[in-house]
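Working notes, structure below.
Left out: one protein chain. Kept in place: all the others.
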Amino acid sequence: MNKSRRNFLVQLGSAALFGAGTAAGIHSLTATSAFGATPTGSPGIPKGTRWGMFVDMARCEAGCSDCITACHTKHNVPDFGNPKDEIKWIWKDSYAKVFPTGSQQFLAQQLADKPVLSLCNHCANPPCVKVCPTQATFKRADGIVEMDFHRCIGCRFCMAACPYGSRSFNWRNPREFLKQVDAEYPTREIGVVEKCNFCSERIGTGRQPACVETCKTQALVFGNLYDKNSEIREKLRTRVTFQRKPELGTEPSVFYAFEAGHV
Amino acid sequence: MHDTLKVIVGLALFFALVTLPFWLGAVRSAPAPAPDLTAKDTQCVEPVAYMRANHMKLLDQWRNSVVRDGDRVYVNSAGKSFQKSLTKTCLNCHAQKEKFCDQCHQSVAVEPYCFSCHLAPGQSLVLTSGSRLTVADFSTPMDGRQ
Partner (left out) sequence: MFDKALSGGRAYWLWLAFLSVIIALGISGYLRQLEYGLGITGMGRDISWGVYIAQFTFFVGVAASAVMLVLPYYLHDYKKFGRIVVLGEFLAVASVIMCLLFVMADMGKPMRVLNVLLYFTPHSIVPYDIMVLNGYLVLNIVCGWVTLEAERTEVPPPAWVKPLIYLSIPWAVSIHTVTAFLYAGMPGRDLWLTAILAPRFLASAFAAGPALLILLTFLLKRLTGFDSGREAVQKLTTIVLYASLLNFFFVGMEFFTAFYSSIPEHEHSLTYLFFGLEGKSALRPYMWISMVAGVSAIVILLFPRGRNNDRWLMLACALIFLSLWIDKGIGLVIGGFIPNPMGTVVEYTPSVTELTIAGGIWAIGALILTVLYKIAVTIKTQAA
């Protein structure tokens, strides 16, 4: 090729390398503010908080769905009556479904028989937050992966990104499918994504999440993972716990124990 | 130019139509919106003039603050604290949405979508069982047993 075209290609290549390098540099400087950094607190959230949940499957009663009912009632989760449009914030599924990458061979009886609780893990490195184009789903300073229903454009990118299937979408108008209404909490609109929010509206006013409060066997413990003296840290110290799909690096905030403990 | 009269008349007609919103109000008066200002408290979160001009901005700030920062307490210009909540603070006093909010909104053809999610007292919903539920107030949680 002739000289001017060659010069152009050389210049283009150098510009591209320079641009890529600059972009990478800027990105690494600004990226920590979005997620993955130590929570620094915000006006309404005290510093040094990371909310987590301990799920004691040894105490969880097979056949009981009190936590599910409490959550879905308190948050006006609609019932569309079919699995395609279904919205669920918390539910029970078999061990193989909740831990599909875990060992499935010669499972202990308690794992094989009893359905496991499944909910949003409020990951510390959430892929859903990474992909959301409007930050409608975002990580709060206290670690809760929150939904801003006012901002969501319904692109459902977060649903594709979540490795746990924790998210639901309002495929239809939810106001037409409410079994009951709790006026303390709003409903949602057609066209937005929703999921468990760790009851941010309750913990903001000093209460426990609805599921934790309702559980009659105290199988759920909710607390500050950064507080060494919290009940949840005590549980994590004394019980062997598992996270869902830890190999993906999402750093879930929900920990499961299966064998009965002394605490 | 050709057809001078037609052009002039056409232009005048066009100008009149295009500026209709500006002069029609002076010629023909529409009833002014009359929001019912009776409320539990005589003092709103902020002075009336400020609220009239800025309530939308205030609510927008509130929702971002509550949802995104977890900050639920608003300290007004006089130093008094309020909970940042459309339903629990604003509608606690201005309980009748139709007599208050809707009056001005309908008059200026504004359709804020707040109430397609947030529940207002007096709002009526039909549950899947077919029974009708009317939102009363927010002091006690409600369910379909009513």
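Order as written gives the chain letters A and B; numbering starts at 1 within each chain.
We take it that a contact is a pair of C-beta atoms (placed from the backbone, for glycine too) under 8 Å apart; a residue touches a chain by one contact, two chains touch by 3 or more.
Remember, it's a predicted structure, so these values are computed and weren't measured experimentally.
> Among the chains you can see, which ones touch the chain that has been omitted?
It touches the following shown chains in the full complex: A.
> From the list A:44, A:163, A:209 or A:223, which touches the chain that is not on show?
A:163
> Thinking of the whole complex, not just what is shown, which of A:66, A:86 or A:231 touches the missing chain?
Selected residue, touching the omitted chain: A:86.
> State which residues belonging to chain A touch the missing partner chain.
These residues touch the chain not displayed: 1, 5, 8, 12, 16, 27, 30-31, 34-35, 80, 83-87, 93, 96-98, 100-101, 118, 127, 130-136, 151-157, 159-165, 168-173, 189-193, 245, 248-250.
As a convention for this text, only the chains that are shown with their structure count from here on.
> What's the distance between the Cα centroids of chain A and chain B, rounded to whole Å?
34
> For chain A, which residues count as touching chain B in their complex?
So the residues of chain A touching chain B come out as 42-45, 73-74, 79, 81, 138, 140-142, 146, 148-150, 175-184, 186-189, 200, 204-205.
> Show me the residue ranges of chain B that touch chain A in the complex, using the header's touch definition.
Contacts found on chain B: 63-73, 87, 113, 116-119, 125-129, 133, 135-138, 141-144.
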